[in-house]
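Of the protein chains in this complex, one is absent; all others appear in place.
A and B are the chain letters, set down in written order, and residue numbers restart from 1 in every chain.
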Amino acid sequence: MTLNEVKEILEAEVIIGSDKLKMEVKIGCAADSMSDILAFAKPGALLLTGLTNPQVVYTSEISDIKAICFVRGKKPDEKVIKLAKSKNLPMLMTHLPMFESCGRLYANGLIGIGYLDIEKKNG
Amino acid sequence: MITLKEIIQKLNLEVMSASGDFDREIRGGYVSDLLSDVIANSKEGNIWITLQTHPNIVAVATLKELAGIIIVNKRKPEDETLKKAEEENIPVMVTELSAFEIVGGLYELGIGRATENAKEV
Partner (left out) sequence: MAEDKKYTKIQELTYELKVGNVMTKKVVTVSPKKTIYKLRNILHTKRISGTPVVDKGKLVGIISTEDFMKCLAKGETNIPVEERMTKKVETLYADEPLVHAVRKFDQYGFGRFPVIERGKGKLVGIITKGDIIKGLLKKLEIDYHKEEIHRYRASHIFEDIVADRTTLTFHYNVVGEDFNRAGESASGLKRTLFRLGIQPDSVRRAAIAAYEAEMNIVVFTEGGKLTVSVETHRIKIEASDSGPGIPDIEQAMQPGFSTAPERIRELGFGAGMGLLNIKNCADKMNLTSKVGKGTHLEAIIYLNQR
């Protein structure tokens, strides 16, 4: 799924990265807990979150998240936008709640990764 | 229309605290790991998806009269959480799936689609 499709499906607004809308995201990850993102997010995932602090950007960078979509109409402040820009991290924002956002993306073919897959991967 | 019991069956959830109303109809859900957000924005009767496991989640579910809590990523609720859940009649389930996937599954069952939930902010 491309970022542009994500944008359409979630009726989202592009905060930064309008030049990167062709970028592919294959996996969805919904979380408000940084440790959870670090533990479960697969490289290249789209992160859906309600948090907008600088640590969301750092966490995304550390766990190779490809793009962030803020839910529930949350918009990060300028400082965070600047930080994300410096790291080349596209950010979208949707007014939809997390539940509806996940549901719509899942229904449109974006997959997730859960504990089962992690266990399989680890052997 | 779908009940909590059917959801548990269809999505293969493991029931950790079985006291509560499992025949309740579930229309909408709420996903968040931030208690204040759940307190502010979830709706009565919502099924709550989170990875939080500490006892406060039961307090929040009780306060907002949520239909139940699904804990994701195979995390185990603390004993204290389950004790409280039994006292407060809040069903607690766990799943090995991630929040994104379990919500996807619930959405496919028709939960949260075009309900008042979709319009909340």
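In this section, a residue touches a chain if its C-beta (ideal position, glycine included) is under 8 Å from a C-beta of that chain, and two chains touch if they have at least 3 such contacts.
Remember, it's a predicted structure, so these values are computed and weren't measured experimentally.
Trainee: I'd like to know which visible chains would be in contact with the absent chain if the whole complex were considered.
Mentor: Looking at the entire complex, the absent chain's contacts are A, B.
Trainee: Identify the residue among B:2, B:15, B:35 or B:109 that touches the chain left out of the display.
Mentor: Selected residue, touching the omitted chain: B:35.
Trainee: Looking at the whole complex, which of A:1, A:16, A:34 or A:48 touches the chain that is not displayed?
Mentor: Candidates A:1, A:16, A:34 or A:48; residue touching the omitted chain: A:34.
Trainee: Footprint of the hidden chain on subunit A, which residues?
Mentor: Residues 32-36, 38-39, 43, 49, 51, 53-59, 61-64, 79, 87 of subunit A touch the chain absent from view.
Trainee: Hey, which subunit B residues sit against the chain that's not shown?
Mentor: 33-36, 51-54, 75-78
Note that only the chains that are shown with their structure count from here on.
Trainee: Show me the residue ranges of subunit B that touch subunit A in the complex, using the header's touch definition.
Mentor: That would be residues 28-34, 37, 41, 49, 51-52, 72-74, 95-108, 112-113, 117-118, 120-121 of subunit B.
Trainee: So in the complex, which bits of subunit A are touching subunit B?
Mentor: Within the complex, subunit A touches subunit B at residues 28-33, 36, 39-40, 48, 50-51, 72-73, 95-100, 102-107, 110-116.
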